[in-house]
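One structure, pasted below without further comment.
Every protein chain except one is present and positioned as in the full complex.
Chains: A, B, C, D, E, F, G, H and I, in written order; residue numbering restarts at 1 for each.
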Amino acid sequence: MPDFRHKLEAFENRYPGREYKIEIVAPEFTSVCPKTGQPDFGTVTISYIPKAKCIELKSLKLYLQSFRNEGIFYENVTNVILDDLAAVLDPQWLKIEAAFSARGGITETVTVQHVAAV
Amino acid sequence: MPDFRHKLEAFENRYPGREYKIEIVAPEFTSVCPKTGQPDFGTVTISYIPKAKCIELKSLKLYLQSFRNEGIFYENVTNVILDDLAAVLDPQWLKIEAAFSARGGITETVTVQHVAAV
Amino acid sequence: MPDFRHKLEAFENRYPGREYKIEIVAPEFTSVCPKTGQPDFGTVTISYIPKAKCIELKSLKLYLQSFRNEGIFYENVTNVILDDLAAVLDPQWLKIEAAFSARGGITETVTVQHVAAV
Amino acid sequence: MPDFRHKLEAFENRYPGREYKIEIVAPEFTSVCPKTGQPDFGTVTISYIPKAKCIELKSLKLYLQSFRNEGIFYENVTNVILDDLAAVLDPQWLKIEAAFSARGGITETVTVQHVAAV
Amino acid sequence: MPDFRHKLEAFENRYPGREYKIEIVAPEFTSVCPKTGQPDFGTVTISYIPKAKCIELKSLKLYLQSFRNEGIFYENVTNVILDDLAAVLDPQWLKIEAAFSARGGITETVTVQHVAAV
Amino acid sequence: MPDFRHKLEAFENRYPGREYKIEIVAPEFTSVCPKTGQPDFGTVTISYIPKAKCIELKSLKLYLQSFRNEGIFYENVTNVILDDLAAVLDPQWLKIEAAFSARGGITETVTVQHVAAV
Amino acid sequence: MPDFRHKLEAFENRYPGREYKIEIVAPEFTSVCPKTGQPDFGTVTISYIPKAKCIELKSLKLYLQSFRNEGIFYENVTNVILDDLAAVLDPQWLKIEAAFSARGGITETVTVQHVAAV
Amino acid sequence: MPDFRHKLEAFENRYPGREYKIEIVAPEFTSVCPKTGQPDFGTVTISYIPKAKCIELKSLKLYLQSFRNEGIFYENVTNVILDDLAAVLDPQWLKIEAAFSARGGITETVTVQHVAAV
Amino acid sequence: MPDFRHKLEAFENRYPGREYKIEIVAPEFTSVCPKTGQPDFGTVTISYIPKAKCIELKSLKLYLQSFRNEGIFYENVTNVILDDLAAVLDPQWLKIEAAFSARGGITETVTVQHVAAV
Partner (left out) sequence: MPDFRHKLEAFENRYPGREYKIEIVAPEFTSVCPKTGQPDFGTVTISYIPKAKCIELKSLKLYLQSFRNEGIFYENVTNVILDDLAAVLDPQWLKIEAAFSARGGITETVTVQHVAAV
């Protein structure tokens, strides 16, 4: 699995005691199919409830761009993004939804959640 | 009932312990009405939570194309796809929604779910 | 109330032990206002979970066309369709939604459900 | 051909010397297919530049409703409406566009114009 | 508060023992801002589950038109319509949603419900 | 015909030698049908190429509101607005398009132009 | 090139002296890629000005269905349909537009016209 | 944090004993990014259930305009608006959703709620 | 009139002998009404055929942002942008379309063109 986690930067949440939701939509995600070498295109939607940290948007953009020439399956890239953001933010709740463009007339969307242990 | 189950191929889920959802939309499904011989057109949406296996998309495409010249009713084709995918994937949860184009000014959508036994 | 129930035909459900949903949308419904004699237009949406029987679509089309020159209020036609389909199909669950076009700048939608007695 | 022309009423154009356009859209047109007996549904759009007379909208509504149980082909009904309105209004210019709903998965739109002789 | 309640007429519900929903959308509501004297425009959506009575649509149209030159705030007009319909229909459940057009680049929607006492 | 022309105010065009177009859309127009007394609703679109003067928007808003309780036919109100704006602005070119909401399931749009004499 | 021309039937145009346009949209066209064997899907739009004959819609539907299992390129199928309809109808003007669904993330639309010789 | 709270004005709720919802959408919000100095644009949606007071719309408009040249992060501005409205209205329930336009191809929406203590 | 022309930068057109069109859409334009002091919002669309120079996009963004706190009428700002771009680019053809958001329920769009002298 590719490791771009170090590119993610967080900043301090000014309202740590309050439960609120942040949703980020990145419609220009692209990676490469490891089987055919053809580019894949998709929209990545990141939703989370922060604890102490929020994701810095510019570092997130650069992190997502790192997959541009990476060969990786839909299911795996979605889970990798979840793991990386969970590690960097330690959020109360986190959801990744990756909706990929049609290939062979078929589209696929992968959705995965992370919930902080109590 | 037609038997195209052998065309479906699965690959190993890299995140088997994690509950996540995969949704696949195939808008170019076509079969034949067994009563009139006229072609039917529809969109098949497959949603599932994998256990050990994920469906390989190219094999799914070829599987769905097998119905192209098959005479089969809306209600039956939806249940056949459910049974075939449930057998091949043994998923935690699986839903098939098949939305057929208008015939005689009337459209029909059939939805069926499979839940793994505890 | 008009009685067109005999026009409805059912066929045997091949998957009677499985709980699945069928939704039928008929956007070309027309009847006549009993007060003004003016034609009414609407979309009738039928959703049901079958037990032993499914509705045959061609007979349903002819059944719905029977209201074409019938004078009947919105509220009543929706309930009549519910009663007729419940009697013919004996479904586990049935919902009728009839959405009528604007009259005097006002639209009306009537929704009614039937649940099988336990 | 059906003859409902007498149902159309005109009123005096208050601005006869000025070239202006009136467009009327009637989305609830219905007639019957003379071959199959099945109802047809469509949207009739009437555009005209009046000379001395404008069409009275309520009479137009009743005129269009007259086709409700009439068996007539798409091409003919469009031309009949053109001839009737041209005869009643004697307009400078008149266009009828009739867009019919899908039958057998196919839609048809017929468009015909009338220009006053110089 | 304006009192137009006497304009509302009800008719007998033919299916009083059955719980069903009626939704009415009136997109041509207009009143006057009591502060600025400027006209307000909005869409009033009325949903209810009838007991013994249903609202007669033509009387409802005339009732809503009564507010045309009435100076009244968004919050109040929504509650007045709720009170008037609740009094006339004595419904099992009633909801009024009034969505007003933008003023100063800002839109407001007021939603209020009534539930019959047990 | 109603006379609200005095309510319209113009301001000096700062670019009188340049041919440019101004389009104004007023979607909250309402008047009254002189035959039935029922309110009419519509969208008035005003397009013009100014000569020495431009229309002041607030005065235009108040001018259009003047028709609120006025009984006037679609065809006439459109021509009255054209005449009033042409008189006040003396534009190089002016077009009024008034699109009225459905009555009896039928909508009407009236379009009229004014071109300055050479 | 496939030859299904004999499936097309025409009927007599009742208004042969009048220039009017007929547009037919068939969104359920499917054929097979001769290179890959994969099914193609598209929408075929047929527009024409008739002379003595109009196309019979049911025969057109069956004609278009003939391409279902035929291997043929986008450019060729569009020109074949043009040639066949021109031969059967001898129209004053005829246009075929075939818009195919995405393959490899790319869509293609082919448009060709026929004009009667003077 | 900027302090514009004094600009907010409330008026007395005429229906204090009744639980109803008010939703306000302000699509013309703009502030400045404190990091880059670039303007941000967004839509602020305010939903609340009033107790004794409702927000006066004109004061709300002026309050939101105060952020026009203020440097503030997305997460903070959303929480500041929540705190200010909660302090001024003391509502039963309050939700702020701020959806910002794309920056670097990425959009962000922040949602936060306030519930009155029991 | 405000003078921000010096903020615009051009770069050399690599294809000066070829007639091609560049269209730029800037949906986040905002200025201030000189009469009321209220902010205006709009979308500025710039289309041009270059001669020797193309506009540099970042300088254009900063130029358009300069109007943020400037009091200027719709008609004037559109003409100022035309004059500034025509001076900096000396294009073969240039069109500015500025579509402003609703004020008092009314929207205005101003369109102006520049054609190079022969």
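By our rule, a contact is a pair of C-beta atoms (placed from the backbone, for glycine too) under 8 Å apart; a residue touches a chain by one contact, two chains touch by 3 or more.
A quick note: this is a predicted structure, and the numbers were derived from the prediction, not measured.
Considering the complete assembly, chain I touches the hidden chain via residues 13-15, 18-28, 54, 57-58, 60-61. In the full complex, chain G contacts the hidden chain through residues 75-76, 78-79, 103-113.
Hidden from this view is one chain, which touches chain H at 38, 41, 101-105.
Criterion: only the chains that are shown with their structure count from here on.
Touch-path distance (fewest steps) from chain D to chain E is 2. Between the chain pairs B-C and E-I, more C-beta pairs are in contact across B-C. Mean C-alpha positions place chain A and chain G at a centre distance of 46 Å.
Between the CA-based centres of chain D and chain I the separation comes to 46 Å, rounded to the whole angstrom.
Multi-chain contact residues of chain B (touching two or more other chains): 28, 38, 41, 101, 103-105. Chain pairs that touch one another, listed by label: A-B, A-G, A-H, B-C, B-D, B-G, C-D, C-E, C-F, D-F, D-G, E-F, E-H, E-I, F-I, H-I.
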